[in-house]
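Worksheet: the structure to be examined is printed underneath.
Taken from a larger complex, these chains appear in their original positions, while the remainder are omitted.
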Amino acid sequence: MPIGKAAIFVEPYRFEITDLPTREVEPGAVLVNVTSAGVCGSDLHYWRGEMKPKITGRPGPVILGHEMTGVVHTLGSGVSTDSMGRPLSEGDRVVFTYFFPCGRCYVCLRGELNHCPHRFRFRASVEEDPYCSGGFAEYYYLHPGHYVFRVPDELPDEAVTAANCAVSQVIYGLQIGGARMGDSVVIQGAGGLGLYATAAARDMGAARVITIDGIAPRLDMARRCGADHVIDINEYATPEARIERVKELTGGWGADVCLEVVGYPQVVAEGLQMLRPGGALVEIGNIWENSNVTLDLSKVIWGQTRIIPAAHYHPQALPAALDFLVRTRDRYPLTSVMSHSYPLERIGEAFEQSEWLGKSEDTAITRAFVAP
Amino acid sequence: MPIGKAAIFVEPYRFEITDLPTREVEPGAVLVNVTSAGVCGSDLHYWRGEMKPKITGRPGPVILGHEMTGVVHTLGSGVSTDSMGRPLSEGDRVVFTYFFPCGRCYVCLRGELNHCPHRFRFRASVEEDPYCSGGFAEYYYLHPGHYVFRVPDELPDEAVTAANCAVSQVIYGLQIGGARMGDSVVIQGAGGLGLYATAAARDMGAARVITIDGIAPRLDMARRCGADHVIDINEYATPEARIERVKELTGGWGADVCLEVVGYPQVVAEGLQMLRPGGALVEIGNIWENSNVTLDLSKVIWGQTRIIPAAHYHPQALPAALDFLVRTRDRYPLTSVMSHSYPLERIGEAFEQSEWLGKSEDTAITRAFVAP
C-alpha cells in the first residue's frame, strides 16, 4: 500500500508533516487520494486549543479537516458503484460524508441515521489508524459501506470541499425546519453557512429570504445569493428593531423558519421572536460548549415556536447538495468560494489566513484550503 | 346593490347573457367585480354535457367558471385586510379560492381543510343566489370569512386566473407527494397543469424534472418551463419504453414523485412503475366518473409506491402560487398563457376556441378567457 504525507496536529498552532503508511483496502472499502480540504470554523477552534478533537480510539495526535474531496485511489473488492448506484472507478472524483452511521442501533432502526451515536466510530489517532480521521493528508480511508458519491464534472474541487459539511448541513436544516415553497425564511448570519443557506432557501422556492449580518460585503454576497431582503445589524441595532423589521417584511406575521448559523447564543432568543406562531428555529451554529442562552419558556409556549437542532444530516442531503451546486452554479457565486490555496506543507499559513478571513470586515465566504 | 351581467349555462353548448341583481353585502363578506375568468378543462366537460355542475341548493341554471380574478367592489363591514393580514380596500385586485372549507367539521377539526365536504356549500343556482357559483359573470360574492388575497401588481389578470386552480393544485400536489430539494420528479402531461407543475417542481429545487407528452410545442414549452428532460411518447411509444427511460434518467432508481396531470387512467399504472421504491404517485387528472384503471396490487405492494390524490389544496397554496408566479415570471413563460380574450357576450366563442386549443397539436397552454 502507498505511503502518503499527512499534516499532524500536535499542539495548538502547530502541525507536523509526516509520512504515514496506508492500510490494506478491505473488501467494500475505498482508499481516496485527497485533492483538496477546506479549513472549517471548527478546525480553527481545535487549532487554537479551544476544543479537543473527538476520537474514539486511543487518544493521540490526529489529522484535522473534514471538508474534503479527492479521487478514488483503490476500490476494495466488491465496490463497483457509488452510493447512488452509479459506476465507480479508480481515478473518479468523489465526496463522502465525514460521519458514518452504523445503520443498526436504536436510532438507526428508526431511520434517523444522523442521530447515530456511533457515527464517528472510525475516527482514530494517527498511531492507531492514520487515514480515516481527517482531510489534511494525502489519503482518506472509507471503511466498508461508507457513503461515497461521484463528483459532477461541472464542479471544481474548491467548490466541492464544503459540500459534505456546510452545504448539506443547511439543506438538511431547512428540510427538518419544514421550509417549503411560499415560506418566509430568516437566515441569522451571512458567513459560509449563511450564504449557502440563503441560496438553498431561495432554491427551495421560499417566498422571502431575509438574511441578517453586520458586515457589508457579506450582505452584498447574501443579495447575490438570492436574499430578497438583508438586515444590517448596524442599521437595525437592537433585537427589537430586527424583530420588528422581520415582522414588517412578513406582513406582520413573522417568518415560518429561522436558521441560526452565526453561532452567538443570544440570537436564538431573538430568532424565536422573529417567527410566526408555530414557526421553527433551526439551531445549527452554537456548537461550542457553554453556548448558554437564557430563554423565557413562556414566550416559547405562547409563541408556539419550536427549537429544532440540526447536527449532521440525512446522507441524502449530500447528493442533493451536489446537485444544488451544479444546478445553481451560474446563478449564485457559490462555487468560487475558496480564494486561497496552499500546499499541505504550508497548512499553517492556510490556518492563519482562515483566521484572518474570519475576522475580516471586508470579506465574505472566501476561505483557505489545502491541496495535498 | 348593483346589477350585473352573467353568462348563464342553460344547456350543453348554450349560454344566455342576463342581468342579475347582486345581494346586499353582509358583514365579513366581499363583493368582487370579476375582471377575467379562464376556461378550465372541467368547464368544457360541463359545456359538452358530459358532467353536471355540482350545486348544493335547488338545481337550476348556473354560472360556470371557477378560475377567475377581479377587483373588490364592496367590502362588508369588518373587513379591512385580506387573508394574509394585508390592508384591503375597494378597488384592490384580488383572487380567492373557488371552495371554502367550513373550518369545523370532522376533517376540518384535524386541520385538513381541503378535505371538508362542505367546501362548496355556497354554490347555488342563479335563481337562488346568483353570484357565488361561477366566474363568467360581472360579480362574485365571497361569503363572510372566505379566503381572499390581494394580487401582486406584477401579475396581469390573464396570468392570475389560473392561480386559484391549476397553479395552487400542482403546488399542493407536489407538497403532499413529499417532493423536496434533490428529488427526481416526473410530470405526466404537459398541458396547463403539467407546465405549471414542471416549473413548480423546478422552483422547489428538484434535481431532475422529467415531463412526458406527445405534442411537440408542449414539450418545447416544458423545456422552457424548466424540464431537465422531456419524454416524447411518439419516440418512446410504449409504457415499457417510457418506464425504462425514466429509470435511465434516474440512475436506475426511478423518480421520487410522479404527478399525474394528463387525465388518462391508464397512465397511473405506468407512473407507478416509474417510481423508486417508496415513491409517491400524486393523482390529479382523472377527475371524471368512470376513470377506471386496473392495477395489480402486488406491484403496488412490492414496488412500495403510494397513490396520493390531490383534490383542491390547503388554502396556503394560493398565496404560495401568487408568489411563485411573481418570482419566476422572467424565468418561465407562465404569465402569458392566455392568448385569446373575449368579452362576456362572446363566451360561446371562448369555449369553442378552448375546445380547439385542447385538441390542437401545435399549441401549448394558451387558453381562451373571458373578460366581463
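Worth a mention:
Order of writing sets the labels: A and B. Residues in every chain begin at 1.
The criterion applied here is as follows: contacts are C-beta pairs under 8 Å (C-beta built on N, C-alpha and C of every residue); 3 or more make two chains touch, one makes a residue touch a chain.
The model shown is predicted, which means the values in this text are computed figures rather than measured ones.
The full homomeric assembly consists of 4 copies of the same chain, 2 of which are present in the displayed coordinates.
Throughout what follows, only the chains that are shown with their structure count from here on.
Matching the C-alpha atoms of chain A with those of chain B calls for a turn of 180 degrees, to the nearest 5. Here the CA centre of chain A is 40 Å from the CA centre of chain B. The residues of chain A lying in touch with chain B in their complex are 84-86, 171, 174-175, 180-182, 200, 203-205, 207, 251-253, 316-317, 319-321, 323-324, 327.
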